[in-house]
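Not every chain of the complex is shown here; the ones you see sit where they belong.
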Amino acid sequence: MIIVLKQGITADSIKKIIERLEARGVSVSHFSDIKRDFLGLIGDTSGIDTHQLQALTEVEQIVRVEEPYKRANRKFHPENSVVKIDKEKIGGGQLGIIAGPCSVESEEQIIHVAKRIKAAGANFLRGGAFKPRTSPYSFQGLELEGLRMLQAAKAETGLPIVTELMSTKWIDEFVDSVDMIQIGARNMQNFDLLKEVGKTNTPVLLKRGLSATYKEWLMSAEYIMSEGNENVILCERGIRTFETETRNTLDIQAVPVIKKLSHLPIIIDPSHAGGMSYLVEAGAKAGIAAGADGLMIEVHDDPANAWSDGEQCLTPDEFAELMVKARKLAEIEGRSIQEASTLLTK
Amino acid sequence: MIIVLKQGITADSIKKIIERLEARGVSVSHFSDIKRDFLGLIGDTSGIDTHQLQALTEVEQIVRVEEPYKRANRKFHPENSVVKIDKEKIGGGQLGIIAGPCSVESEEQIIHVAKRIKAAGANFLRGGAFKPRTSPYSFQGLELEGLRMLQAAKAETGLPIVTELMSTKWIDEFVDSVDMIQIGARNMQNFDLLKEVGKTNTPVLLKRGLSATYKEWLMSAEYIMSEGNENVILCERGIRTFETETRNTLDIQAVPVIKKLSHLPIIIDPSHAGGMSYLVEAGAKAGIAAGADGLMIEVHDDPANAWSDGEQCLTPDEFAELMVKARKLAEIEGRSIQEASTLLTK
């Protein structure tokens, strides 16, 4: 961290600022050129609040050279992390393909969809049991009953379960019955929830907030990791922009930027990004081409009758076709997608 | 709600869509012109999910004519709401002036600041006990000890207390010791937290999310109100834009727009909006001129040593000066600000 001081600061003022900074456990170098004085801070500056320093009338500008995240930082962990989720992994050569309906609607539905997506090559089942809805009058999910249905689908297919946790109230039930806990975009800075999942060992899929920067997103991962749970996977799901033709804008550059800044795996959710089924193929393929570690795709047997988000779902057949194309692309990129099983595809 | 159907839809398809819609308890009128068919929905459409309807291949476009919020809607509650908070009110002729430090730091500090702001004309005390910080390594607040200090300050000054709740875990403590519960910008769509405060009778100060639309903000108010707690006050605190000179951008138009759409009181927080103390005066005065029902302003005895957000705090003296100007402005606008007490100003 470099602090640029205003012009004309007295030596005495500089001395006091240095003492104040050293009291926080960093060491400080003082430079000056003809016009200005600068302070360079060495040591762990992650706890120093730049907003507070900015309140000092002597300070012109503050520049963070070191990133404020440590455990998520590639600098201190150069190899890519591979996260184990039940008997599967995300972050290595094989892509993690998470598919399933927006909401769990019935045991029959979720088992049926689980079989179809597995047959097409998915290796994780998603399905919402607790749903974050903008309106209190919209369907809020089957809640614990939904979790039970997901487990039934896992029992039938062996697919590990990914589902969203919205409240610390249900954390024990999730740890017991879910293979990867999803933290949704709207809760990316629900710091209380982040800390609580950080105290578990269950892998966490952390979705990017609708208007979060990369740094804020990594700081949210840091919240989880700083509590001890390093099994974090990031999920880019589109950001809010001015565009109204699409639900959100898929930020494909998130993949190379996150790969540079962090060792954590990152996957792409093209279903929520575009919010329209016709946009899923382009987003999914772009994600693989850009180096993502997996995909999260909404699949529903009857999109027009889905209880939520129907317009962005693929049918199982459309999903199977997409997997064929995605598999070829993954190979070009030196990755793989699990083979489709001809037995189960219908 | 109007549904525009694609061109060339068969009469049979239209009949099926109408049946499906009527099954949800709305009545449907069918119109057509030379090119297209339209369906007009009458009745309570607040539970109808437009994303789901959009999944129907026959649908070209859906237009919501009715707003999806009911209890927050001015249409069904034409008079301005006035919310009682302890022995004070927000929403009537007298502005609610909420002031105090970003974080409660010590009993001495909070009592001292409370006396000074009361003397200048504030009628509410704010102070953070639980702090939402971007970094897990930053100061997280004094927590329950902070609540106790706020109560001590109330005992000395009589000022009702406003402080932020971040977790459902502490809701009982807040109901017992806080006069108005603040829901922060980052939790505006923490639906679980909204529902829980909705089950209490404690007034709620609902801050706008950093990139939330007016409609989403009112839907979050609706979450609280739909659980029974209608004591909601909205707080505009700046939205995220491309600008980097300021922390956020104060959206002053929020005042007239919210006043048109809703009966709920709305206040302005110029401290968080700009994030710099030199911007507070302009934002506060603009808020009053635009018709806001109150202000929320950060005041700290020694901003350069504040434990958080120092660069946006006013000193008690600066706050007292601002109140003098704000009072004149309020009078021009037919409102008032509590008189300053000469006894207590130092």
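Note that the chains take the letters A and B in the order they are written out, and that residue 1 is the start of every chain.
Operating definition for what follows: a contact is a pair of C-beta atoms (placed from the backbone, for glycine too) under 8 Å apart; a residue touches a chain by one contact, two chains touch by 3 or more.
Since this is a predicted model, take the numbers as computed values, not measurements.
What's in place is 2 chains of the same protein, and the file's complete complex has 4 copies in all.
Note that only the chains that are shown with their structure count from here on.
Residues 46-47, 49, 51-57, 68, 132-139, 166-169, 186-187, 189-193, 195, 210-211, 216, 219, 222-223, 226-227, 240, 275, 277, 303-304, 306-313 of chain B touch chain A in their complex.
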